[in-house]
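A protein chain is absent from this complex, but the other protein chains hold their places.
Order of writing sets the chain letters: A, B and C. Residues in each chain are counted from 1.
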Amino acid sequence: MTYVDDFPGEARVVRTAFAVAFASIGLGGALGVLQALFRTGYSRSLFSAVDYYSVLTAHGVLMALVFTTFFIVGLFAWGVTRSLDTGFRDLRFTWGWLALMTLGTLLAFVSILGGIVGFIPTHAAVLYTFYAPLEASPTFYLGLALLVVGSWGAGVDYVLTLRDWRADNPDERIPLQTFMAVSTMLLWFVCTLGVAVEVVVFLLPWSLGLIPRVDPLLTRTLFWYFGHAVVYFWLLPAYFVWYTIFPKLSGGRLFSDPLARVVFVLFLVLSTPVGVHHQYGDPGLSQGLKFVQMTSTYFILLPSLLTAFTVVASMEHGARQRGGEGRFGWLRALPWENPSFSGIALAGLAFAASGFGGMVNAGLNVNALVHNTMWVPGHFHLTVGTAVALTFMAITYWLLPQLTGKRLRLRTLAAVQPYLWFVGMVFMSNAMHRIGLAGVPRRTSEPQYEQVIFNTPIASIGELHLQTVGGAFLLFASLLCFLAVVGSTWLGERGAKPLAVNGHIPSALSGPEHSPRVLDDFRVWVALTVLLLLIAYGPPLAAMVQNGLFAPGSAPIPA
Amino acid sequence: MTEHAPTPSDDAGDGDAATENDVWSRRSFVRYLAPVSIAIPIVVETETLVGLLQNDFGENSAWTQPTGVSVGIGGDLRPDLNTREKLQNAALEAVEDGRRLTLAVAVRNTTDAPYRLALGAVTTDGGETVEGGYTTDPVAPGETTSFTAEYVLPADATPASVETTVTIGNQPSERTVQLAPVPTQ
Amino acid sequence: MSDRRYSRRRFLRDASAVAATLGASTGLSAAASDPYGGWFTGDARGAATENYDGTTVDKTGQDAVTVQVGAQGNGGSYAYAPPAVKISPGTEVTFEWVSNTHDIQVESAPSGASWEGVDTIENEGYTHSHTFETAGVYKYYCTPHLSLGMKGAIVVGGSGGGGGGSTSPEWGEWFTDSARGGAVGNYDGSTVDKTGQDAVTVQVGADGNGGSYAYAPPAVKISPGTEVTFEWVSNTHDIQVESKPTGSSWSGVSSIENEGYTHSHTFETSGTYTYYCTPHLSMGMKGGIFVTGTSAAGGGGGGGGVLPDLNWWNVAWIAGPSVVAIPSILAYLLWDYHRAGAFDGLLGRGEAGPPPETPEAPPATPERELGHDEYDPWGTATLLAVYFVIISVAWALMYFVEFLGNGPHIFG
């Protein structure tokens, strides 16, 4: 039976979350193209160099905070209810947190818009990292706080549904998809503590004028306590898709269920005590602390490398079951014409390439080669921009028919879309990496200076700008294809033809019964996480707070 | 590419013939798109790697070029050309009717055509232009020469830029070069 | 019951929404001819001054005038208020700092003026006053906020002398007798406007100033990128450049030439150029070229040298396909909407009915079943081995060659 027939109420919740996600990636994508045209100097008449920063904030918030969070809560809502085969306890509570998240998003977006249009009295050109002492309107901080609190509601919903299910099935292992969803949300609870304290205790009262000063280094460290773990909050749903759905799409079964659980536990424990690797260049943090957090950062490579093995092994298993032969011949037997499959395969390839970029960023001293240059946007457009976003788009082609009961339309357009995105991103990201090596700074509307020359080693700056814009065009074309397919499917006629997709997910080659039961006991892993956090973040935060919670403080400087 | 037996892939299972033939035969169309899409990053990344290696192990690597616009003592007056015009020394000393600026330049003609360097007027911080300068006689390919140009600036003026004209063969190339602050003797 | 008909109204609304997002709010560039020679527009140094609305506050006759430094404007507290003020000679102007981190750098002042502005960065509460004696136009800016358009100007009214040609903001006193060489006979106070034309000719040695000792027209206004050709129509004349904007490369004609000689130059940098003829300076053989406004050949982009060196091969293989992709997608979209009955409402077709159960496709049965024990992922192992080699080599190159091998480091 199709999911929408089994859980109509839950299906509508997931559809609404996806609708907000697709609206924000549509708008965010359009702003992205405008930025590419502005930065490379092709068209400087669209907005002023000052408005660019409001557009950049909107692009960052819409793509990295809104699109990701809404799609994730929707995906997990489907995953939990499908794998536990039970609806949520009370749909009113579910609609409640979704409404809270949407309200927060609107509030934040309107605050950012105020920076561009005159008639809205707000301003929020502080980018999506909103470092103090640059100050945005209080509505911006309130909006982000509501978005986060709303997403906590989603986590509580999944945990309560799991508790009910375990009461009915005391000795059964937690189904894999629910295990992954709940461990990701536990990671989300732990890491959002940092940004919640920063916004609610410091920035919101500070921008309201209730407290005169905040310590920029303290608020910045609290942000990056959250800042790195959030990238795993985006990545783990993509791993959720790679582990549980991708094997089926390639015609095979998951290689090892226990290893998947170990990987998710490693991420839960190791994701948050590494945030300082975003602050290697910051004064006021000792090199010893940076070295310790660098070592745990490099150890986070392990679960990702394990994922690479398990996912590619499952893909190979599918290829061989489809009749693939030889050491590499099986690659040709894979369903490259199925957009759900090709999107995820290309996303995995992009993630492998971006892994190397991550190693360079994470090095204590080699970070100075690339810190805050265009290399960094080049890196994260490969990781969250392709590995996560392209996976989400690819799985939508498989999931949307089950959520709407409507057959996917424009399937040729859908078949082309992942390739267009992948090639566009290769051009843009490669140009960004190369221009970053020459030292061109990121987050700058017109990186042309009277006093500074950038010597790019291979191509000229002009050619790299052209390559960036070419990539941005391809990406926007691909985004239009995706929205066209989703839009026309949504408007299509329900039940006219049988679906082309099938929701059944085969069991793993080596099932959960082989793995130790302690894996399913989240209390142990949360306790270990908190312990590691105290070791990693206790001393630095204590040192900062020693000379006063707000000293040396800065008054707000509106941006 | 052997045409693969149409195994029932997850998505192609629909038997509805009407929709099948109205779109291009997806399988063959996409089978060529997949290898091309994976070949493109390999080509682009290989080109990047080769470029980086040439830059690191070749001569005048991009990493050794100056990234500041103004030329100081020891710098090359015309980094945009591959000939060498080294500002060996620059000094300001007080003289009776103002301050004398001396620019000592060493030139090496690395091209295969006769070469001439002409230093033109110096513009001071205040915007006044001081005439003077020096024009070398033609330097044969591979040869070097050096000279000293002198300017008399008003009492409290400091030099901001100097006009340079390099003529290779009969091709003049004019450029105003910003000067880093000149130490006073 | 989902509304099957995709009404035309909704389609238009979606299309207009997309257009609005991409719609451009083109900034108004004040191209109107303004007396400060483009100083307040984006063509001169720094950005356009938003808080300058084209009017000059007239404070002639008052002997004490105050200008606020760091008033609200240009995207924050980055403005002089009033930006342009006209005073009579001998007036004392007081500059009051009303916000932090500002200074006053004098861009240009009439020759002989003694005002040097404020060279150090000062904060709120600091004041600086100066009595302006010499007539002419004083232009000044704030170093840290020049790029936001924090610029100002003071016009000191013409002094008694200077017969034959009044002081005008573009030329100051160049054409009056208080400048070198005395008043220019054939200058009637008007500037010939030739903006927008690509080629302009100026006669050298036309008759005027008591003989063939004049440039005709003496004062001409052109757009950036215009080529001016000087034609010698009589003997023994040259062109010595008296003043030009910084960064301009025009050097006039330093040798005395005779009838028939021509010299042409393309004026790129906007601003005021003044020149004279050495032998006939004393008779008033002087001229001026004033470059302003948007250049004739399309809107000027931001900093120079921004557009890449486009060779067609580059444009073809990158931008070309994506520009082809977007229209073809829209065309395909329209065609498929039509096939899906989106325009049935228009055409009067379409029917309604309850949503039946939607059966899923049957699960795909694999060609052959592979259990856990019969399957060894050798392909995966090989692929990962290749990946391992690639990232190891790449790391060694990036860390030991690109990073440690190059350039000054931070000693830790």
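In this text, a contact is a pair of C-beta atoms (placed from the backbone, for glycine too) under 8 Å apart; a residue touches a chain by one contact, two chains touch by 3 or more.
By definition in this document, contacts and distances are computed from a predicted model.
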item: Record-based protein name (UniProt) of the chain missing from this complex, from "tRNA CCA-pyrophosphorylase", "Formylmethanofuran dehydrogenase subunit B", "Cytochrome c oxidase subunit 2" or "NADH-quinone oxidoreductase subunit K"; value: "Cytochrome c oxidase subunit 2"
item: Contacts of the hidden chain among displayed chains; value: A, B, C
item: Candidate in contact with the missing chain, chosen from A:156, A:301 or A:545; value: A:301
item: Candidates A:9, A:209, A:538 or A:552 - the one touching the absent chain; value: A:552
item: Residue in contact with the excluded chain [from B:51, B:75 or B:98]; value: B:75
item: Hidden partner interface residues of chain A, rising order; value: 49-50, 53, 127, 131, 133-134, 215-217, 220, 255-256, 258-259, 279-287, 290-291, 294-295, 298-299, 301-302, 305-306, 309-310, 313, 359, 363-369, 371-373, 438-439, 441-447, 449-455, 510, 514-516, 547, 551-555, 557, 559
item: Touching residues (missing chain, whole complex) on chain C; value: 74-76, 78, 101, 120-121, 143-148, 376-378, 380-381, 384, 388, 391-392, 395, 399-400, 403-404, 406-412
item: Residue numbers in chain B that touch the chain omitted from display; value: 63, 65-75, 180-181, 183
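Criterion: only the chains that are shown with their structure count from here on.
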item: Chain pair with more C-beta contacts, B-C versus A-B; value: A-B
item: Per-residue multi-chain contacts in chain A, two or more chains; value: 251, 322-323, 427, 437, 450, 498, 500-502
item: Sequence positions of chain C contacting 2 or more other chains; value: 361-362, 364, 367, 394, 402
item: Chain B - residues contacting chain A, complex; value: 1-2, 4-5, 7, 9-14, 16, 19, 23-24, 26-27, 29-31, 33-34, 37-38, 40-41, 44-45, 47-48, 51-52, 54-55, 61-63, 65-70
item: Contact footprint of chain A on chain C as seen in their complex; value: 2, 4, 6, 18, 21-22, 24-27, 47, 75-76, 148, 299, 301-303, 305-310, 314-315, 318-319, 321-323, 325-326, 329-330, 332-333, 336-337, 340-342, 355-364, 366-372, 375, 377-380, 382-384, 387, 390-391, 394-395, 398-399, 402-403, 409-410, 412
item: Complex contact set, residues of chain C against chain B; value: 108, 246-247, 249, 251, 361-362, 364-365, 367, 394, 397, 401-402, 405-407
